[in-house]
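First up is the structure itself, then whatever we jot down about it.
Missing here is one protein chain; the remaining ones are kept as they sit in the complex.
Here the chain labels run A and B in written order, and each chain numbers its own residues starting at 1.
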Amino acid sequence: MTNGWTDVANADVILVMGGNPAENHPVGFRFVMEARLKRKAKLVCVDPRFTRTAAVADLYVPIRSGTDIAFLGGLIHRAVSTGKYQADYVRQHTNAGFLIQEGFGFADGHFTGWNAEKKSYDKSTWQYELGPDGFAKVDPSLEHPRCVFQLMRQHYARYTAEKVSDICGCTVAEFERAADEILVAHAANKSGTVLYALGWTQHSHAVQLIHAAAMVQLLMGNIGMPGGGVNAQRGHANIQGSTDMGAWNMLPGYLKIPRANLTSLDEYLHANTPKALRPDAMNYWGNTPKFMVSLLKAYYGADATAGNQFGYQWLPKIAEGANHSWAYFFDHMTEGKIDGLISWGMNPVANGPNTKKMLMGLAKLKWMIVAEVFETETAGFWKAKELAEKYYPQAGDAASIQTEVFLLPASCFAEKDGAFVNSSRWLQWKETNLEPPGDAKRDQEIMSRLFLKIRELYEKEGGTAPEPLRMMKWDYATPYAPSLTEVTREVSGRDLSTGKQVSGFGELKDDGSTVSGCWIYSGSYPESGNLMARKGQDDPTGLGLFPNYSWSWPANRRILYNRASLDTAGKPWDETRAPLRWDGLRWKGDVPDYKADAKPSQYGSFVMLPEGVARLFAPELVEGPFPEHYEPAESPVENALHPEVSFNPMAWVIQGAGDQLGVAKDYPYVGISYRLTEHFHYWTKNTAASAQLQSNFFVEVPEALAKEKNIASGDIVRVTSARGKVEGPALVTKRLRPLKISGRTVYHVGLPIHWGFIGRIHGPLINNLTASVYDPNSGTPEYKGFLVNLEKV
Amino acid sequence: MTQTVVKLIDTTLCIGCKACEVACQEWNDQEFTLGTFGGTYQTMPDLAPNFWNLIKFNERETDGGLSWLMSKYQCMHCGDPGCLRACPAPGAIVQAKNGIVDFVSDHCIGCGYCITGCPFDVPRLLPESKKVYKCTLCSDRVAVGLEPACIKSCPTNCLTFGERTEMLRVAETRAGVLKQDGHAQAGVYNPVGVGGTNVLYVLKDASDPAAYGLPADPTIPLSVRLWKGPVKWLGTMLFAGGVLGSFFHYLKFGPKEEEAPEE
Partner (left out) sequence: MISRREFGLTTAFGFSLASAQAAVRELKISRTTQSRSVCPYCAVGCSVIVHSLGDKARNVRSSVVHIEGDTDSPVNRGTLCSKGISLKQFVNSDRRLTRPLYRAPGAQEWQAISWEQAYEKMARAIKTSRDQGFVEQDAQGRTVNRLENIVMMGGCTDTNEINYLISKFRFGLGLLPYENQSRL
């Protein structure tokens, strides 16, 4: 979230789209209700399903799964064509006036630079036009035909209300009513927020979808404003913190893992430290060397010196062009290229696309280590045939599966201290008073003992490349079971010259004199103590920022980009709702997303970006600088804008073992998978309470389709895709409205996800139906919008 | 003086999250059981001896479009409780001064008369233990100044708790706001037929409580009303047999409207 849960109460308009907070974040949803009660805020819910969020919304608009960009593009078109955008904000705080290179354009489904043979883009036309001074050229009038604003206007001119209706399946009137509600937020004294979740991220064009939402919010002047922002409601207690600590291509703090061509730290820093694109851009990522060197010092301690590039050589380097994300490593697994898997509290058999493929992959492993609280489908994958052959007929007999499996009893949240980061980016420290049950151990102990044992083997016997392993510091006071307080102090960072904890990332240095394991958390544990454990109740701004409750990254800032809540001169857009004020010497209020004592006009308002302003035009994304409507990889219809390029040309469509795509002729309905409020992912099928609330898997079937197929509630139905099948009782409902798409009727089939073959309650895994199709920017699978057939059993 | 406590349910704020269902079972140490598929999102088709608090889901298509009403169903803690009137077992049902109508299992004889007496069809008999169970409004929590478990858990402020006069004012104010917002029929459900209830509802359409699963004009059945007075202990005698001790207890202590000790 750019803002946070408590801040949602400041909104005048709440767009819930690609999420279902009343069901999946019910407690966060209380701030939606508060905004409605206290501010008479309007709740607009756009979703293929009439959810529990829709049930309490002021306006519900159904759309076909996977057509959100068309809807948002329609909003952009309507805002720009009717003047309902916050013009001063757009001019001052976005790249609307930046000129783009000659030759940039979009036609027939592709942006310029498409190479059909290589299936990739040459992005050279997607760049800013630079002046002789090396800075981007800007037309503040926004009238230059090659400025971002004009290109955007032109790009979205195709997204008329009629076209939106034709693609999404809502009526023109429904779209227009929603647009009227949402665009109210363009007034400087109105704020609108956007709440989304996996309903947006699980598409083959997901990142572009979030980009489209950011564009709407920038046009409305809602970024940086209380009650505004683009807010991801994250789905696991610490998925934010886990992401902050790295990804397949990331080190902690969103520093990139080097590619093989960057053979020295200097080359790495040169390639990964952006240069300012405008004279007033603060370009905070310009400090990358300080963050990177402090991380290397945290990893390699005294062995990291200026003379050995602070141990840069010990870090792994990714081959150019290689991809080690989920999409590809599972494919590599089925090809027998992977020996082993270490899973720390994750259940790929349940949560990965195409269950058949997951099972195939794991069966090819030599060994697998699973640290868990419960036995999962992953730990017990070799039982799939025995327990549920009906769904997984291709799974091998246990006797034929040669994978050696270790299932390690780990500890649950209440048995460990440490910090979780919630969606608001608040790091909240836990206390514990409990021991894990029986012979279960705390995770830090399991991991440390395993790490130290491996190292011991290398010390005793030698082996390949012992140095990176030996150099990684594990020198905690109790190395086999480190105190998480000691670990978190290392993460927050210290100054080696004074031995004191640093108070924030502003103190980090690139000369090896500071340590910080994750620069964005720097300052969470200063000399004064653990700020994440704070329970302060004060809220001086009255905006729900609670600056002394827990600690939020970065720098305890509660609203990201809050500098944009004022104009360039330093006047708040809305005096009644200003998170920041300039008192002539310093910024007061929230921790400024700006230099604390810099005059309002000194820097551009988006300090992290080399432009100094926010990007309506975002050339770093792989499939285009503007979001474009693409159909899901499996769609019941052609793309109404460009039938010849129907789905995202850059999407990762894995076509390895077990992968098939279906077509509408065989699989005419749109399948969507989702959570129910009664369960949490694949865990609570093990707990008595949730097992009671929804004991049984079911398939939600639209009333009209049920009638067509003579299906009554409770009848067993079979849902099939090109990958597999599931079976369960039908729940016939009016809440899945048939949609008219280009004159034909499209039905959704609803598939809640919480069951599996191991647990207190049993049912099919929904991912038995989903495909190995991924968003190319994030590697997220397309779980919303895949083709299925439905029949009565 | 002890004040009457009230649970207020603002149906316009319910999101059907079922936190209250689970909070109730969890606090009251009720066993969780598995359900069979009933064709709706509802946890169970009905209340049960271990399940005192049910959210009902009701899909309706009207002129205004689709609606999905979620409404909470539990003991109403009536001012004039039909269950108490019907109960032949001394001390098995008590009405505390704070308005809580509580079942005391130790004294329950499992006759099920309270079930007949309840105009809201709330009490449930567990055949195995031959006892009848229902919501206690968490009398143990309320006794030490805590709110009932369901109230505390509710994320959206749909459930609130407080002193009766104040909660009636809050409810009327909220209904007034709803009227201003265009819901002309908004109102408070506090039926007089049972002496008012200490569970109040704010309804968007108070002219149609049935849509929320609430009886429009609940009254205590005539048979139960007659049962009150001399006929009652006659019936008790006929029924009780083995619980003669309790009968004498009744004669000695009179009606069971429990006086809460003053603090």
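What we mean here is this: a residue touches a chain if its C-beta (ideal position, glycine included) is under 8 Å from a C-beta of that chain, and two chains touch if they have at least 3 such contacts.
The structure displayed is predicted, hence computed values, not measured ones.
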- Note on the structure: Touch assignment to the omitted chain, from A:Val184, A:Ile338, A:Val622 or A:Val653, lands on A:Ile338
- Sole contact to the chain not displayed, among A:Tyr89, A:Tyr391, A:Trp519 or A:Tyr549: A:Tyr549
- Message: Using the document's definition of touch, tell me which of A:Ala260, A:Ala596, A:Val663 or A:Ala712 contacts the absent chain.
- Response: A:Ala260
- Note on the structure: Contacts from chain B to the absent chain lie at residues 1-3, 5, 17-19, 21-23, 26-27, 29, 32, 91, 94, 96-98, 100, 102, 104, 136, 139-147, 149, 152-155, 162-163, 258-263
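As a working rule, only the chains that are shown with their structure count from here on.
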- Across the complex, what residues on chain A touch chain B? 22-23, 26-27, 29-30, 33-34, 37, 50, 52-56, 60, 676-678, 688-689, 691-696, 698, 713-714, 729, 731-735, 737, 761
- Message: For the complex, give me every residue of chain B touching chain A.
- Response: 12-19, 21-22, 25-26, 32-37, 39-41, 43, 59, 61, 65-70, 155-157
